[in-house]
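Just below is one structure, and these are the notes that go with it.
For this view, one protein chain was removed and the others were kept in their places.
What follows is subunit A.
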Amino acid sequence: MIGLLNLMRNKRVFMLMIGLICFIAIIGFSLSDRKNLTWPEMFLKDTTGFVQQWFYKPAGYIAGFFEDLRELRDVYEENEQLRLTAAAYARDKVKYNWVEKENERLQRELNFTEQQKQMYDYNYLIAQVISVSNDANNRTMVINLGSKNGVKPDMAVTTVDGLIGIVSSVTPFTAAVTPITELNEASPTFGSIAATIEGRETESFGILSSYNKETGRLVMTKIAETDKMAIGDTVITSGLGNTYPRGLRVGTVETKQVGDFGLTYTATVKLFASFDHLTEVFVVQPPETEEQAQ
């Protein structure tokens, strides 16, 4: 009897060890920079995504309605500001048209290839968030556009305020978005983003390397000593490296100090976008080039 009990206990420990090894193997396997999912994963994600969009969207509309009621008082002020912006926009539009024409003419004269001309013709796909992960260290969001709609891994995702994340994996009808708050140099799954300053795109440069969860700020490193970056400047993505699109607003520079080795500067960046109650987001789709199509 005691022997049998011992065997049972040993069997349990044995099972536990097998389970542990199995899970460590699965974790190790999934931890690599994996962009293509297997079909069971795609099937599960698509099915849950299909059901979940019935919950998230109506909830968003109801919450939005009450928020609108609360903000009714601010509408006049907002209207005033919007009118000012519209006037400024009309002025800028005239200028922009001139510059664009000029630019096209110059590109023609310099014999730009078709690919070079279309390099920055981004297409914004509007998507709905359908669910948010309930894990503090993995705040992945699921959106309702997938590979059938032309979404691919590594595309940037923004709101009207600013950049919020990168598409990490796609299924036919949904896509998972890793928020920019998961940005971490040491992490094996999410790299860094090249950035610059609005208005001085050719002079300033920095790398958005990690997100400090404790202060809630992005850390921008590798800023040159001669850089004229100032506190309050708007940080945008630079598009260097051609992985992420250029010209997406990220946040404002909050502090700037000498970096770890004293040769470069680091800055902290306050994000424009808020991650609570997200509904509509935009997936930035770069133009299809020939090498990507293959």
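Simple rule for what comes next: contacts are C-beta pairs under 8 Å (C-beta built on N, C-alpha and C of every residue); 3 or more make two chains touch, one makes a residue touch a chain; residues count from 1.
As a working rule, contacts and distances are computed from a predicted model.
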If you had to name the missing chain as UniProt does, which of "High-affinity branched-chain amino acid ABC transporter permease LivM", "UDP-glucose 6-dehydrogenase", "Rod shape-determining protein MreD" or "Cation/acetate symporter ActP" would it be? "Rod shape-determining protein MreD"
Missing-chain contact, candidates A:G19, A:G199 or A:G241, resolves to A:G19
Answer key for A:A127, A:L163 or A:A176 versus the chain not shown reads A:A176
Among A:N10, A:S30, A:N242 or A:T255, contact with the omitted chain is made only by A:S30
Thinking of the whole complex, not just what is shown, which of A:T85, A:S187, A:N242 or A:T255 touches the missing chain? A:S187
Under the stated touch rule, tell me which residues of subunit A contact the chain that is not displayed. 19-20, 23, 26-27, 29-31, 37, 40-41, 44-45, 48-49, 51-56, 59-60, 62-63, 130-140, 142, 168-169, 176, 178, 181-182, 184, 186-190, 210, 213-214, 274-277
